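If you scroll down you'll find the structure; I have some questions about it.
Only one protein chain is missing; all other protein chains are in place.
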Amino acid sequence: MKLWNTKGIILEQKKEPALSRDLQQLLTEQGESAKVETLAENEEVTLDRLIRLCNEASIVDERDGEPLGDILMGWKLRAAPKLIVGDAVDDEPYVSNQTNPLMKQSADAAYGLRLLQTALKPQKAYFAVYREMHYLNSRVPTKIEEFVVRKMGGKYPMERRAFSRLGDDVLAVGVGALIHLARAAKEGRVQSSCFVTVAGNCIGTPCNMEVTIGTPVSALLEHCGLITDPTSLSLNSAMVGKAVEDPEQTLIQANTSAVIAIREAKKNLRHMDCIGCSRCVEVCPEGLNPMELYRATSTNRRQTAFELGLERCIGCAACSYICPSRLELSHLIREKQEKWPKGEHCHDR
Amino acid sequence: MMDFLAVFAAAMAAENLFFARAFDSYGLRELTREPKRILVFGGLTTAVLATAGPIAYGVNRLIAGSSMYYYINGLAHLLILVLLFAAAYLLLQKYAPKVFDLIGQYLPYAAINCGTLGSLLLVAKDPDINTVWRALAYHCGAGVGFTLAMLLLWSLNRRLSSCNAGKSFRGFPLQLITAGLIALALVGLTGNQLPA
Amino acid sequence: MIVKSKPFPQIRAEERSSLVMLDTAIALIPPFFMAVFYYGIRSLALGALTVLAALVTNWISSLFNGRGIEWWDASPVVTGMIIALMMPASIPFYIPMLAAVFAIFVVKFPYGGTGNNVFNPAAAGLAFVTICFGTQLSGYPTPLEPLSLVVDETVKLVQGPAAILKMGAIPTISTEQLALGNFAGPMGTTNILVIAACLVYLLVRKNVKWYVPAAYLGTVCVFASRIHHEDIGAMESIILELVAGSLMFVAVYMLTEPVTLPKRPMAKIFYAVTAGIVTMLFRYYGAVHYSAVFALLLTNAFSPLFDHLVERGNLIELMERRADHEEDE
Partner (left out) sequence: MKKMSKRNYYRRFLSVTKGIFLKNPVLTMGFAVPFVVVATTSLQTAVGLSIGLLLTLVPVGLIMPLLMAKIPQDFQWVDYPLCALIAAFFVLPTRVIVGNISPALMDSVGVYFSLLCVSTLLFAARGKTRKEPDLAKVLLELVKIWIGAAMVLLLVGVVREIFGYGTLWGKALPWVKLRFSGVMVSAFGFILLGFVAALGKKIHRTILAAQIWTARNRGPIKEKLIELAHKMREDEEETPEELPKETVEETSKENQGKEQE
């Protein structure tokens, strides 16, 4: 069955030139004053000590926006993890806000991972990057200090699926959080910034930046320069991000990974009805039938939609990406998924 | 055995009761709504045909010489079906009430309709079907073919309701056109000849 | 600055629907060249008129449907070209045009136009004219004798090898001529080398999945190698079956049409195998030539059923997996 298992897509990565550029900084001064107690030279690194450090320095894991202290707290009650992964997997196009800091500030990242290793004593610890980047200008090193850098493959959307495949006893921490952990341990700095990719075909100099949390998006755009007016502006991802209406009012948060400004060509607008090419069925990671779902939802046939598995859609937008007719499949399906109450009410009327 | 299969297959596909002869029963639209109904209905039709077929073959032999054959032929075959239906109805009601509850409501529609009577009459007219075995094969094939045709139309229903057809074509007209195109494909088996 | 964003995703793949259909039309051009080479300029006129009939009917019917005229919709062009290439070069002009009109107006328009049809329009159009004008379609002119625009009684018409095979005889055509397509037959279906080259183009452009024609032709080969005339070997029988009728043409251009194919990969294979079996059954027991076309039309009706069955299988599998997960937790 492997042969037919074509779920997911390989997206065009478009990470260059932001990935190979140096990390730039856009920091305001106010956050610098606060200090926490650093780790002493010969101090024994325990889990409790790390949790305290994380809480004092208010370090946030940029993967899901949860405080790192809370995540470690969860591991205190359980057996030690088999594996700790420093997560630098950027499977979305344009985004490289984990891989770039890993390459440019590798010492800090390795130090952070080492701290976790000594505290939790896992069997293994390594960094992970996305494999489908082999055509990039800058090579990702195979080893950073003593840690191996593994390349994880897979088709979009892979990040969540890949980590769930590794098993339950795995602690995955974002590279940004590791760097901030290292800074807190070495210099006692409180986390006041995060790493953000600014890219898109409207941006003059796409790059990765370290930005103070709370900076408005417009400041970043100004720093990198807009060539033309974008037709769409989004946070985190060009696939399933958050749309930005007013860049003055939208502020960068700890889990913001990217600001993407795109000017779309006119040919990318919807220009035809569905021609039944079945590309969307092939890419759907959940094995659904997006074209039938689209037809059912656009004609308001609720029962059919639930029979087709409407509630299982994860909204990854792979179907909309691949659609040669440029239909807004995923958008409509998600909309109806929210609008219609869950399964119980869809009895035969 | 090969002979049995050949007649069976011909009756099932090439001379399909629905697509080639358009014999319907119970209303096309109602019947193709759910597969369970089609299976019960088709099974009953096949059973009735398989029982009535050999009887009708014998009766047909008896009355074939009569001068009134042309006029009483249809009535005689209908009488066989009616008597068979009455017997089945009473027996089921008395000895198998559970089965009766399940299929009782479909029994009259499945026993007496264009499909069953038409199949009997076609066999009576066909000079090729000259043994009881062949008659039985034809009737079984006809019943199975009818069930399969209805199942096929049912499986196409969801596809039809999801297509972007104009409002006037939605529903019954589209189902008819679809049936027509399948019938067109089956003409490839029989060639261009008018059904008798 | 206020930016009104479109719904996500904001990047799209390069492929476009109009290009997908245009690709098939491009792949149909080489057989047309061969037709002009073998039968002269008349085949080009036939093609142009048929395409025109299909296009005009499509525009009118999309006006009826209230969609407005879609100029970039190339699917009627494909339908028209397929119909023209499946005809003998000596056919009167009105027959392929009628087939095209039937294809668009009956098979496509009621279902809601491009992308919604359940049956292959070209196949249905051909089936209809085969029933109506069977005799005119079964005589083919000899190749390499260019025809004038007006065909009269002086043009000698001969039977194609498919008809000879059907009658139980063996056509006497040398292998070289078979490969070159230099024998009587429909305009565009005899040149199997050209068709194979076009298949490669379609495969490279990723408009066709390799396993669909492969499964179809494989099934046909299995049948041909098992059941054949006593005087010839299995290999010869396979070659004759593949070359004689319009089988290769149907496999490359009509079977792989995305609209009527099932959507799941597994269902596609079932579909192709079924189409192969039905084709061979129609060849053995059918009453008309163009058996592949009729078989395809019949198999089209099963396509939603296959999808449904495979989907049901998938759902059961998914539910089992989910149940396992819950047990683990």
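We call the chains A, B and C, going by the order they appear; numbering starts again at 1 in every chain.
As a working rule, a residue touches a chain if its C-beta (ideal position, glycine included) is under 8 Å from a C-beta of that chain, and two chains touch if they have at least 3 such contacts.
Everything numeric in this text was worked out from a predicted model, so none of it was measured.
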Where C:8, C:32 or C:128 are the choices, the one touching the absent chain is C:128
The one residue from A:123, A:228, A:249 or A:303 touching the chain left out of view is A:303
Which of B:55, B:78 or B:148 sits in contact with the chain that's absent? B:78
Residue positions on subunit C contacting the omitted chain are 94, 106, 110, 128-129, 131-132
So that we can see where the missing chain sits, which residues of subunit B does it touch? 19-29, 71, 73-75, 77-79, 81-82, 85-86, 89, 108-109, 112-114, 117-118, 121-122, 125, 161, 166-177, 179-181, 183-184, 186-187, 192, 194-196
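Criterion: only the chains that are shown with their structure count from here on.
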Between B-C and A-B, the pair joined by more C-beta contacts: B-C
Per-chain Cα centre nearest the global Cα centre, belonging to chain: C
What whole-Å value do you get for the distance between subunit B and subunit C if each is reduced to the mean of its CA atoms? 33
Where subunit A touches two or more other chains, by residue: 273, 292
Multi-chain contacts in subunit C: which residues touch at least two other chains? 113, 115-116
Contacting residues of subunit A [partner subunit C, same complex]: 4, 6, 9, 11-12, 93, 218, 229-234, 238-241, 243-248, 260, 262, 264, 267-268, 271-279, 281-282, 287, 289, 291-292, 309, 312, 317, 320-326, 328, 330-331
Can you check the complex and tell me which residues of subunit C touch subunit B? 64-66, 106-107, 110-113, 115-119, 124, 127-128, 131, 134, 282, 285-288, 290-291, 293-295, 297-298, 300-302, 304-305, 308
Show which residues of subunit C lie in contact with subunit A when the two form their complex. 1-13, 15-21, 67, 70, 72-73, 75, 113-116, 258-266, 307, 311, 314-315, 318
